[in-house]
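Below is one structure, written out as C-alpha cells; the observations come after it.
All protein chains but one are shown at their positions in the complex.
Here is chain A:
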Amino acid sequence: MNDLVTYAYAVARADDMLHVRAAVLKGVADSPVHLVPGSHDDTLVLVVSHVPAQDFQEDALKLHLEDLDWLEAVARAHHGVIEAMAVHTTVLPLRLATVYLDDTRARDVLDARRALFAERLAHLAEHVEWGVKIHVEPSSAPAAPAPQRGEALSPGRAYLRDRRQQQSVRDSVYQDARQAAETIEALGRRYAVERARHRVQQGVLAGPVGENVVNDAYLVPREHCEKFRSEVLHAADGLRGVRIEVTGPWAPYSFAMPSVVADDAAAGTEP
C-alpha cells in the first residue's frame, strides 16, 4: 500500500513567493510541502504535504500517538514547517495530525471556513506568541531560622517544628511566585493582546526544573516583543526560589482559535 493522504499544517495568506518557499520544505515523514489554494480565490492557502495513509488512518494514528518517539518526530516536523512559513507570512497553525483523504477534501474545508480564517489571520498578523513559565524551587529559598539552642524538644515536637518551618518556607516561596505572576500579568495587560493558559507541566518531560506553577502564553505585537520579554524575565528579581522561563517567539499556536470562553482574568481584554 503506497496510498497517500493530505496532512495539513497551517492556513496562510498567499503571496507570490509562498509557493517557492513552501516547495523547498520537507514536512512529516520527510514529505515535500506544497500549497492548496481555495477554489474561489487564491488569497488563502492550506500548507500541506502527502503522507503515507497507513500511518495516518484512525487506528494506526491512535497507536502511533502513544509512541513518544513517533509523536516527537511528527511534532517536530509539523513545527518545522510552521516555523519556516512564519518567517515570511502570518500562519494559522492547525492542530497536530489534521489529515484529509486528498487535497480536494482539504480544499473543501478551506473554502467552508474562509471568512473565519481570514479574520483570524488578520488578528494574528505582526504578532508572535511568547511562553512564560514560573517555576518554584523551595529548596533554594532562604533557610528557616536555626532552632534555638538549649530547647530540648521531644522527637515528636521537634518533628512538628521542622515540618512547620518547612511549610513556612514553602508558603513564602509560593507567595513570591504569586507576586511574580501578578507582575507578569500586569506586563501582559500592558504589552500583550491575548493570553492563553496551558496546564502546568509535570512529569519526566518537564525535567528537573522545580515545580511549574504557571504555564501561560501571550500574544504580543512584534514591536513590543523586546520589552515584554526583558521585563518578564526581571519579574522575579529579588525573589529567591522563583524562576521565570520565557520561550519563543512561537508562531501563534495558542491563539489559532478565538478564545471561546471569556476568561475573567485574561490579560489584555480591557477596553
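Methods note: a contact is a pair of C-beta atoms (placed from the backbone, for glycine too) under 8 Å apart; a residue touches a chain by one contact, two chains touch by 3 or more; residues count from 1.
Throughout what follows, contacts and distances are computed from a predicted model.
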**Q.** From "Succinate dehydrogenase cytochrome b556 subunit", "Gas vesicle protein", "High-affinity zinc uptake system membrane protein ZnuB" or "Amino acid ABC transporter permease", the hidden chain's UniProt protein name
**A.** "Gas vesicle protein"
(Q) Touching the hidden chain in the complete assembly: which of A:H40, A:R190 or A:R222 does that? (A) A:R222
Q. Touching the left-out chain: which of A:H50, A:H78, A:R107 or A:H135?
A. A:H78
(Q) By the contact criterion defined above, which parts of chain A meet the unshown chain? Give residue numbers in ascending order. (A) 5, 8, 11, 15, 56-58, 61-62, 65-66, 68, 71-72, 75-76, 78-79, 83-84, 86-89, 92-101, 105, 109, 113, 120, 126, 128, 131, 174, 177-178, 181, 196-207, 213-215, 217, 222-223, 225-226, 229, 247, 249-251, 253-257, 261, 263-265
